[in-house]
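Below is one structure; the comments refer to it alone.
Only one protein chain is missing; all other protein chains are in place.
The block that comes next holds subunit A.
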């Protein structure tokens, strides 16, 4: 039988550049995403930010082990696999951050005594890994058709040695920074759902970073909308 190559991959790329205040520029690296690229998981997506790339797969709602079941809501498991080697302590802390964000935005009470599994595979890490994981997770959960109360996105900010705020830093910029912050921003009211920080900074700098991340998140949410629109317009 002749095989027909069907276009399952919907690739969408975009970049963004925004000014917030004279002292800091909000510039995001070129980002792109693909949905429904894997055939076995119920939902899958891959998110690329510059050179950092993460692939996510979602299974669920599926059967759960009796020892892990929760009587009134679904059990969410997140697994982060690094590019090289076995998952370690760093991956465990990333899993916890992603899990807390997903649990806050998914409607878990619709599937009691079921399990949702989210697997994130790091394909390349060039800075801003946690926010790339969050973005890939959100797109994969949408692709699987799971009920969510709001969308979320991840933004990373780095404060360099001379006090400049850099959004979406590369690995080299992260290494030279004085502080590194990752935020998960919610889609409805642009509030901070999760924050993970490293390094030393002042309260004023923290507030500035939050404001800058909220501004940057608008671009990412618009990108989500455009990607989903492209994906559904093919079948209309």
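Throughout what follows, a contact is a pair of C-beta atoms (placed from the backbone, for glycine too) under 8 Å apart; a residue touches a chain by one contact, two chains touch by 3 or more; residues count from 1.
Definition applied: contacts and distances are computed from a predicted model.
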| item | value |
| --- | --- |
| Options "Checkpoint protein", "Exosome complex component RRP40", "Non-structural maintenance of chromosomes element 1 homolog" or "Septin-type G domain-containing protein": UniProt name of the undisplayed chain | "Exosome complex component RRP40" |
| Chain not shown: contacting residue from A:48, A:64, A:80 or A:210 | A:64 |
| Which of A:54, A:102, A:144 or A:209 contacts the chain that the document leaves out | A:144 |
| Contact footprint on subunit A, counting only the chain that is left out | 1-4, 6-8, 36, 42-43, 59-64, 107, 110-115, 142, 144-151, 187-188, 224-225, 228-229, 232-236 |
